[in-house]
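Other chains of the complex are left out, but the ones given are in their true place.
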Amino acid sequence: MSSLRSRTRRRKRAPVGARPGILTADPQAEDSAASLISFDDDTASAPVPGTLEAIRAARAAGRRVWLDVTGLRDIAFIGAVGAEFGLHQLALEDVVNTGQHAKVESFEGNVYAVLRMFRPDRPFETEQISLFLGADFVLTFQERKGDCFGEVRRRLADPKAQMRRRGADYLAYALIDAVVDGHFPALERAGDLLADLEDEILAGPDPSQMLRLHEMRGRLMVVRRAMWPTRDMVNSLQRGDIPEMREETRVFLRDVHDHVVQIIDMNESYRETAASLLEVYLSMQNARMNEIIKILTVVSTVFIPLSFLAGLWGMNFQGSPWNMPELHWAYGYPMALGVMALVAGAILFFILRKGWLRDASRVPRAHPHGEETAKPH
Amino acid sequence: MSSLRSRTRRRKRAPVGARPGILTADPQAEDSAASLISFDDDTASAPVPGTLEAIRAARAAGRRVWLDVTGLRDIAFIGAVGAEFGLHQLALEDVVNTGQHAKVESFEGNVYAVLRMFRPDRPFETEQISLFLGADFVLTFQERKGDCFGEVRRRLADPKAQMRRRGADYLAYALIDAVVDGHFPALERAGDLLADLEDEILAGPDPSQMLRLHEMRGRLMVVRRAMWPTRDMVNSLQRGDIPEMREETRVFLRDVHDHVVQIIDMNESYRETAASLLEVYLSMQNARMNEIIKILTVVSTVFIPLSFLAGLWGMNFQGSPWNMPELHWAYGYPMALGVMALVAGAILFFILRKGWLRDASRVPRAHPHGEETAKPH
């Protein structure tokens, strides 16, 4: 399956004109599972299955909760969670209808953020993360099992870490930070692939390079589409008109913002590099064709006139002193060879003076030493 | 007919310098038909023909009305509807003069919105939808029969649905939402066509691919031209300075805005993909030419010198010990064959060392396995 096809997979949608806020399960969605961690300033529970009863018990005990739902098939459960935490119906629809761009929306009692996450184990595959932040809860909805929150879970379980004490908004920040930082390994992988491609293209053009370049451009486009709205999202969270995000946590969002800008910058730089490599590839292809045609031209230009001479003296005119007397001269054959040698020599001299043979040998086939090109010569 | 010609069909216009507000029927316009639904909080009528009498009766009974006019040929009727609902003459002119960009204009007593609708049954064909919203009425004017409002009509007829109770502005929102959501199937179709094209181009270039790519770019351009002003239009409706659009309905417009942004984003991504595919296509074309010329060069480079040798020994010099004595040597012919084999071998060695034969077999003709190119190698 081509990369484009996988990027354009159709999702099941509610019919055009349907009532807003309808939850429609995508038949390809994973089965739902929920994991609950409750914590206060001093203690954090181990993760337990996130049933409605467990949620209600933890909240009744005045503890903060992080409910992490993976798999979006169980519409009924997701709806019940929404009711329990007072989530807006339009937000829930967006949770299920994956394909949202990164955004933040403020509702009564909670704020809803959409993010796009790279999975650490599968580079270049992303999923939608929906995050709700309330005064004492954080909810995350993932499309599939597997995420980059392992380190955050470890810090929450670590009695020495500060995380429990810093409130739900700090936990939300830590999760957003993890999602954003999760782009770096994917981008570094992209950088390596581009550097490999550069080496290969400079060593000699090959159509498979073009295809990989095309695929890489598709991926960098995916990152770009994910990160620009993420920047706006982080800006919105930072601005101070969202009550769930407290002043003391906002300084950390500045750091997240920095990382988003770095990712955008790296990505733009890779996009420019890919565009430049494409042009190098095309010019290398042209250079290759020039070289091939040069060889054809040299061989043809030398031997076609010689062949004509050979054909000329292979004609069968005879029976008259005017008809090909040279065939019977004592030194006719050596003379013919001499004429041919002269013609070939003249042609080769013309070709050498054009510089073609020299050029042909200059076409780079091995990798040029990049660093040297910057030195004076 | 080419796609450009269909997109540039001339419409009949009022003469340059004519009085503003003149209604001129396009001779190619469909015949007009009107359908009226009246409703209050509890009941909704079945659709009836939208005569002026029926309209006046429903409004006199204090009911909200949705008048849906299809076909813009009957200028007199459209003018009478305008008079009945107090529409501005300049707005009516725009209803008839299809070719407006999406916009919203506020008039005394009503607001006028222009949208561009994809028809569900005919992908990539659009028509202009003019929508008027007053305190107790919604008017829609369509160029042709057929629309994507079926689900909205069903909800209005459904006693359990909330729609009747939510006022005319909510109905207007639902219609705008249906028009916007109607872009998704068309865009998904475009995504499928692009993915097919990608597969085909990677399997081997063919001029018909170029033509389909060109046509696809024209269509994506149409979507782009439709959606950017639609975004501004939805923003204007949301801003709160339009009295006909109440606060409680405006939260739903945020959802429409989201969808417009998603459509723009998908569309831009397809545009970039199409541009990248074009470059892949051109480079595949070049690679194909390289391959063809390589074969020509290999065959010529091997056989042209051999043919010269054959011609040489086909010459007729004779009658002297200096003239072609090799023709009479006991092993002259085997020697000649040997010389030819040596020459051919030397040339083939040179060619093999250049790597041409190897390269030629590497030109991809079957579809490369896209996913593998991302793995380490």
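Letters are used for the chains, namely A and B, taken in the order the chains are written, and counting of residues starts over at 1 for each.
Operating definition for what follows: a residue touches a chain if its C-beta (ideal position, glycine included) is under 8 Å from a C-beta of that chain, and two chains touch if they have at least 3 such contacts.
Every value quoted in this text rests on a predicted model; they were computed, and no experiment measured them.
Identical protein chains form the entire complex, numbering 5 copies in the structure file, with 2 of these shown.
Note that in this section only the chains that are shown with their structure count from here on.
Superposing the C-alpha atoms of subunit A onto those of subunit B requires a rotation of 70 degrees, given to the nearest 5. Taken together, the subunit A residues at the contact with subunit B in this complex read 1-5, 8, 10, 13, 15-20, 90, 93-94, 99-101, 103, 105, 123-124, 193, 204, 206-208, 210-212, 214-215, 217-218, 221, 225, 278, 281-282, 285-286, 288-289, 292-293, 295-296, 299-300, 303-304, 306-307, 310-311, 313-316, 324, 326-334, 336, 365. Those residues of subunit B lying in contact with subunit A across their complex are 120, 148-152, 155, 161-162, 174, 177-178, 181-182, 184-185, 188, 191-192, 194-195, 198-199, 202, 251-252, 254-255, 258, 261-262, 265, 269, 272-273, 276-277, 279-280, 282-284, 286-287, 289-290, 293-294, 296-297, 300-301, 304-305, 307-308, 311-312, 314-320, 322-324, 355-356, 359, 362-364, 367-368, 370-371, 373-374.
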